[in-house]
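A single protein chain has been omitted from the complex, and every remaining protein chain is retained in its original position.
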Amino acid sequence: MDSAAFELKMKVRDYEVDSEGIVNNACYLNYLEHTRHEFCHEAGFSFADMRRRDMSPVVRRIEIQYLSSLGLGSEFTSHLNLRREGARFIFHQWITADGDRLVVDAEVTIVNVIGGRPSRGEELAAAFKDYLN
Amino acid sequence: MDSAAFELKMKVRDYEVDSEGIVNNACYLNYLEHTRHEFCHEAGFSFADMRRRDMSPVVRRIEIQYLSSLGLGSEFTSHLNLRREGARFIFHQWITADGDRLVVDAEVTIVNVIGGRPSRGEELAAAFKDYLN
Amino acid sequence: MDSAAFELKMKVRDYEVDSEGIVNNACYLNYLEHTRHEFCHEAGFSFADMRRRDMSPVVRRIEIQYLSSLGLGSEFTSHLNLRREGARFIFHQWITADGDRLVVDAEVTIVNVIGGRPSRGEELAAAFKDYLN
Partner (left out) sequence: MDSAAFELKMKVRDYEVDSEGIVNNACYLNYLEHTRHEFCHEAGFSFADMRRRDMSPVVRRIEIQYLSSLGLGSEFTSHLNLRREGARFIFHQWITADGDRLVVDAEVTIVNVIGGRPSRGEELAAAFKDYLN
């Protein structure tokens, strides 16, 4: 695994656990999104800030592998890395529990939309310059 | 039970079922909200219409009793009645399954906010006049 | 307001904010449930423990007033008090933000079901004895 540019400790909320007794697949996308937003906040450019500037980071693609599961009361760590490929920002995100047990491993591709039009990404590159791989 | 001014047939989506094997409590508020929005749509005044006119029907209070449960694959009917009390609109909403088995019984109080300020409710009263008790 | 037997600091996850720009009504029930579960955990009797003993605390009734709203990135405190009325356990739960701004104020009634049958509540009363009002 990469070392992470940002990490967030989280805990499963029991309503996120489905009838199989494990966290529902879609919830992991919520965890990943929340982690990206907290990362943006730490980087000094919160989601609310973006809204005020008519910017929307739009998810274009997600690839996620489910490797093991989380259940009632599980604590976990959500990790994030970031690289730029032209106008696209690619977040490598992964979740671990119980030390280094890998739960999910995902790649999330974002394009920044400004005033309704895709941007070339210069604003986000500036905001995230200390974190870009 | 009252006769309903509006009814909507729905089906549980399996991800709404929690680790107890039954639909999670909070999901019923989603069902009730969706029913109100579909009702508004039928009454000719959709939630999207309201947004365009800077109106927000805001929930002030919900009282809900949980009488029986829904599980994987359950089909149910969501019922709605409406009365006005001054500026407040009070939705009586209830869900039944398997004929007349009562699942939840709720009262939802709404105030219409226009341009950020509570209204006296004249617009909603006009829009819903054929449905008001 | 009562003083709280249990408090939990939380933060809005941006996906919980709806198209009105505020936390959706149903999400507050998730917050309240998560708070009760964290309280149970602190009281030494987690939801997972209950499952292992075939116990299910079942929500019978919720009354919730929405007094002000939370938005993107809001931080808040979820408070809880508990009293017993026969077989019923009544949680008074409220959420504050920005100091003492009241966001929601709720009363949640629980009955403990053991092996599929409503219990008289002696087990929960013993588990929560240090917290009961």
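By letter and in written order, the chains are A, B and C; residue numbering begins at 1 in each of them.
In the analysis below, contacts are C-beta pairs under 8 Å (C-beta built on N, C-alpha and C of every residue); 3 or more make two chains touch, one makes a residue touch a chain.
What you are looking at is a predicted structure, and each value in this text was computed from that prediction instead of being measured.
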| item | value |
| --- | --- |
| Positions on chain A contacted by the hidden chain, ascending | 19-20, 24-27, 29-30, 33, 51, 56, 58-66 |
| Positions on chain C where the hidden chain makes contact | 14-15, 17-19, 21, 24, 26, 72 |
| Positions on chain B where the hidden chain makes contact | 13-15, 30, 33-34, 37, 41, 46-48, 51, 71-73 |
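The definition used in the following text is that only the chains that are shown with their structure count from here on.
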| item | value |
| --- | --- |
| Per-chain Cα centre nearest the global Cα centre, belonging to chain | C |
| Inter-chain centre distance, chain B versus chain C - centres from mean C-alpha coordinates, in Å | 23 |
| CA centroid of chain A to CA centroid of chain C, Å | 28 |
| Multi-partner residues of chain C (at least 2 other chains) | 30, 33, 51 |
